[in-house]
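Starting off with a structure, shown below.
Every protein chain except one is present and positioned as in the full complex.
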Amino acid sequence: MLKVWAIIKRILVSILPSVVAVALAFGVGALLLLVAGKHPGEAFLTLFMGALGSPNRIAETLVRAVPLMILALGISIAFKSQIWNIGGDGQFMMGATCAVFVGLNLNLPLVLLWPVTFLAAFIGGGLWGGLAGLMRAKFNANEVITTLMLNYIAMHLLSWLIRGPMIDPLGQGFPQTALLAQSVHLPIIFGGTRLHFGLVIGLLIMAAGYFFWRTTVGLKIELVGESEHVARYCGIQVPKTIILTMFISAGLAGIAGWNEVFGVQYRLLDDISSGFGNLAIVVALLGNLHPLGIVISAFFFAALMVGGNTMQLMVGIPFSLVTVIQGLVIIFVISRVVYTQWRDRLAIRRFNSGVSGQSSGRSH
Amino acid sequence: MQSDVLTVGFLVSLLAGAIRLSIPILLPALGEIFTQRSGILNLGLEGIMLMGALGGFAGTFFTHNLWIGLLCAVLVGMLFSLIMAFLSITVKANQVIAGTALTILGTGLSAFLFRAIFGIQKLPPQVESFQPLKFPILTDIPVLGPIFFNHNILVYLTFVLVIVTAVVLEKTTFGLKVRAVGENPKAADSKGIHVQLVRYICVAIGGAYAGLGGAFLSIGFMNTFLDRMVSGRGFIAVAVVIFARWNPYRALAAALLFGGADALQMRLQAIGVPIPHQFLLALPYVLTILVLVSVSKKAEFPAAYTLPYTRAER
Partner (left out) sequence: MQELAVKMQEITKVFKGVVANDCVDFQLKKASINGLLGENGAGKTTLMNILFGLYQPESGTISVNGTQVVIDSPSKAMSIGIGMVHQHFMLVRPMTVTENIMLGMPSKRRPFLDTARVESELIELSQRYNLKVDPKARIWQLSVGEQQRVEILSVLYRGTEILILDEPTAVLTPQEANHLFDVLRIMRTDGKSIILISHKLEDVLAIANEVTVLRDGQLVGQAQVTAETTKRDLTNMMVGRDVLFKFDNQDSALGKIKLVAEGISAKNDKGLMALNKISISLRAGEVVGIAGVDGNGQKELCEVLTGLRTMLSGKVTLNGKDLTERNPKEFIKSGIAHIPEDRHKTGLALNFSLSKNFILKEFDSSRFSRRGFLNFKAIKENAELRMAEYKIKAKEHGVKAKDLSGGNQQKVILARELSSRPEVIIANQPTRGLDIGATEYVRQKLLEEKAKGVGVLLISADLEEIRQLSDRIAVIYEGRIMGILDKSASIEQIGLLMAGVEAEGVEVC
């Protein structure tokens, strides 16, 4: 019984900084609302109800949470290796694009189509990210900038494809691809909502993520993140590992894209990644780069997104407030070190003077 | 249509446009040179520029004075960048994450505040931005006149800042301190230099320049504030700094290159060259990647790049 309580206490302690950060971020958000002349209580209530107020709303939140958590898992793998993959959006888009391309053009029975398009999405996203990994490994090009630039390039590429070569012949010129056949849509698992089978797939992927860190590949990636120098000394081929890490990370982003097109949109659109990329970074960090933390964190931020949209529609508060809260959460999370630093310094000073008190007693 | 491209008129317009469009990249790049030379990588430039753009616009709108607006932009940029300084220097957080957070915050906050201040209107609020200066004889010189002597004062100010930046870094005691702090903070500390303070100042300088860069967009180029107006220039500026190997003159050349790509893309679209316009839109970003790939291998980063400094007590 004591052991269970110890575990719970440990989890609570590790969550506390994140909870405090979120509370602070909302606090500042509330201040901003007051400055703008709006009522924070009303705003946040709408936010909460919009996300969790009914089964339908909860289902909607879950729908948003799934791609977010898969994307965040991918990002966490890169981040753990100290590779700053900011290209989630672009990799998501490329994965979705490859999935839709294959899905529209390959006539396969369902049982095969899903795995094939899944693979296409993984490879499509993976290559887009692997490219940045290659540039970092071979040319020392800063991956933050390259992945970011690739985001913009992917966005424009997608824009061209859905207005040009992949445009929906029945869409009357609207920027979108044709619809994927009804039969290949992921089945809805909760009647009356948009919640689809992707949730199950997503959770399975998260579980796989947990076990990933117990593999030799996972340790290799972790070691490269700890120190490239030490990794090299241990015989690890660092450039190859970097490329592999980016490939896996981006591949997962691609799968998140697959999930979105096969479960929700059923076609490609300009806005297919709807800013998941940036948000996933926040989710990954808040979840401490740990699969379980990411699941919780993804749900929370999905709620924020869904609630934020409702807030905008119902109470006229711009969605940018949610962006502000996102930014603040990251800032407060990474600042939590200040508290522990200050606390440690105090402890050490007290400890040291205690020890020196003893010693000067001793030799004099 | 292709023939339109090869006229003198097109070239003149292109080069003038290149100069104009280089400014929103050059200004944040110059500031970032200070920041990076002191050892800090500030990826929050995008957010700072947006806040600066808003500050400049709002300041001008309410005081009907462009110069006060400019001052507002600089102050806003400096204050906002202090968040980055606090996170990287005092909290010693990971600079990449801190910078990204700042960009997200700046993007959201600028959009939110704009809505809060100006509300939703049919037509976006506007101001009269800085007008191009007319020089007595110089502006009328054929070809060279329209290219070099037909810009607003911010453009010329920026060129002056290029020289100021170079002189400060290479020829002043402050510049020496900055360079030492970025290369070997321990050595600087042992010579009595306050490493944290120097870095704070450099980040603030970077914020001031970035705020100025944002202001250029809102009150020197367009006449309003749009929440998408920076569109990645803050990040391109970081690439420029590395490409220029932290030298202000090379940064000028690089910024002109990027400005040129941007200007080219606009003009080719207007003419109707049969390339899908998305490819042209992507051009600056592709260029950034190519540039980064070609330089990064040989670039000698300041030795203390992104490494926070503590006077190590064992």
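Labels A and B are assigned to the chains in the order they are written; within every chain, residues are numbered from 1.
Following the convention adopted for this analysis, a contact is a pair of C-beta atoms (placed from the backbone, for glycine too) under 8 Å apart; a residue touches a chain by one contact, two chains touch by 3 or more.
Given the structure is predicted, the values throughout are model-derived calculations rather than measurements.
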Residue touching the undisplayed chain, where the options are B:F10, B:F118 or B:F174: B:F174
Residue of A:A65, A:M93, A:L186 or A:L223 in touch with the missing chain, whole complex considered: A:L223
Interface with the unshown chain - residue positions in subunit A: 211, 214-217, 219-220, 222-223, 226-227, 229-230, 232-237, 348, 351-353, 355-356, 359-360, 362-364
Those residues of subunit B which, in the complete complex, touch the missing chain: 171-174, 176-177, 179-180, 183-184, 186-193, 300, 303, 311, 313-314
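We adopt the following convention: only the chains that are shown with their structure count from here on.
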In the complex with subunit B, residue positions of subunit A that touch it: 32, 35-37, 84, 86, 135, 139-142, 144-146, 148-150, 152-153, 156-157, 159-160, 164, 278, 281-282, 285, 318, 320-328, 330-331, 334-335, 337-338, 341
Touch list for subunit B against partner subunit A, complex: 43, 47, 83, 87, 90-94, 96-98, 100-109, 111-112, 115-116, 227, 232, 235, 238-239, 242, 276, 278-279, 281-282, 285-286, 288-289, 292-294, 296-297, 299
